[in-house]
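Before anything else, here's the structure in question.
Shown here: the complex without one of its protein chains, the others still in place.
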Amino acid sequence: MIPLTWYLVLSAVLFCIGLYGVLARRNAIAILMGAELMLNSANINLAAFERYVAAGSVAGQVFVIFNIAVAAAEAAVGLALILAIYRSRDTVSVEEVDLLKG
Amino acid sequence: MSLTQAVFILLGGMAVLGALGMVTLRNLFHSALAMILALFSIAGIYVLLEAEFLAVVQVLVYVGAIAMLILFGIMLTRDIVGRASAVRNRQWPLALAVSAGLLAVLAVALVRAAWPLATYAPAQGGVADLGLALMGPYALPFEVASVLLLVAMVGALIIAREARE
Partner (left out) sequence: MSIDWIELIIVVVKALIVAFGLLIGFAYLTWFERRLVGRFQMRIGPNRVGPAGLLQPVADALKMFFKEDFVPGQADKPLFIMAPGIAMSAVLISFAVVPVGPSIRLFGREITLYLADVNVGMLVVIAVLSLGVYGIILGGWASNNKYSLLGGLRGAAQVISYELPYGLSLVGVFMLAGSLSLKDIVEAQARVPFIVLQPLAAIVFFFAAVAEANRSPFDLVEAENELVAGYHTEYSSIKFALYFMAEYISMIVASALMVTLFLGGWQGPFLPGIVWFFIKLVFMLFVFVWIRATWPRIRYDRLMAWSWKLLVPLSVANILVTAGALVLRDMGVF
């Protein structure tokens, strides 16, 4: 039997690594990957809480499925934006996409 | 330590290793592969949580589709040789501090908290219950999610399409 805390700590570690990836990477695709990892860590939490705290309901799994759908939409639109930026600016580094800067 | 705990540590270790590789590896393609390792291990974690359906969906959607989309994105926006540019931006020490700080706070809070644990019950009927829940109490969010996916698909097509004169 695995204690609930193990799942929560694992998910916290993954969330923080994802956060670091979002904040510190330069490449837009790498940032997107960090965001995906953060969503995944939230999913672990949802599934674990359902199993340990709300046993007998499927609400946690339902929310994980919605979350995955949102993540898929995010990845599709995000990559489309990145491709569009790459086409017009020839770079995917977020520091060089600064047209709005005065 | 029981067998399941050992399996958890193995899977969790792989997930963390993959995540670390994802944020540190220089070659973006390798970094995406490290992410795939992490996503795959998370599918294993779902199996340990007796949520087989989620595990399959994780492999099918994340590993099979989203990760593949990201690999496509990487291939389309780089030279084949994959010239490595600077990995981190200027604010990376700050980012590291923020992430590490958040992790410390979360870890303390999570370990100290007294969770209202339910009595251990065997997992529910699985896919059938999930399907009934999606079509019953969660029917509206389910439909909204499908509209969201449609909108995202059309939007992505329009954004990514080459502009025609």
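Here the chain labels run A and B in written order, and each chain numbers its own residues starting at 1.
Note that a contact is a pair of C-beta atoms (placed from the backbone, for glycine too) under 8 Å apart; a residue touches a chain by one contact, two chains touch by 3 or more.
Fair warning: this is a prediction, and the values are worked out from it, not measured in the lab.
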Touch partners, limited to displayed chains, of the chain removed from view: B
Residue touching the undisplayed chain, where the options are B:Val59, B:Leu106 or B:Leu148: B:Val59
Residues of chain B (touch criterion as defined above) contacting the omitted chain: 2-3, 29, 33, 36, 52-53, 56-57, 59-60, 63-65, 68, 71-72, 75, 80-81, 126-127
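The rule is short, and it goes like this: only the chains that are shown with their structure count from here on.
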Residue ranges of chain A touching chain B (in the complex, touch as defined): 1-2, 4-10, 12-21, 23-27, 29-30, 32-34, 36-37, 40, 43-44, 47-48, 50-59, 61-62, 64-66, 68-77, 79-84, 86-87, 92-95
Residues on chain B engaged by chain A in the complex (per definition of touch): 2, 4-5, 8, 12, 15-16, 19-20, 22-23, 28, 31-32, 35, 38-39, 42, 45-46, 48-51, 53-54, 57-58, 61-62, 65-66, 69-70, 72-74, 76-78, 85-89, 91-92, 94-96, 98-100, 102-103, 106-107, 110-111, 115-121, 123-124, 129-130, 133-134, 138, 141-142, 145-146, 148-149, 151-153, 155-157, 159-160, 162
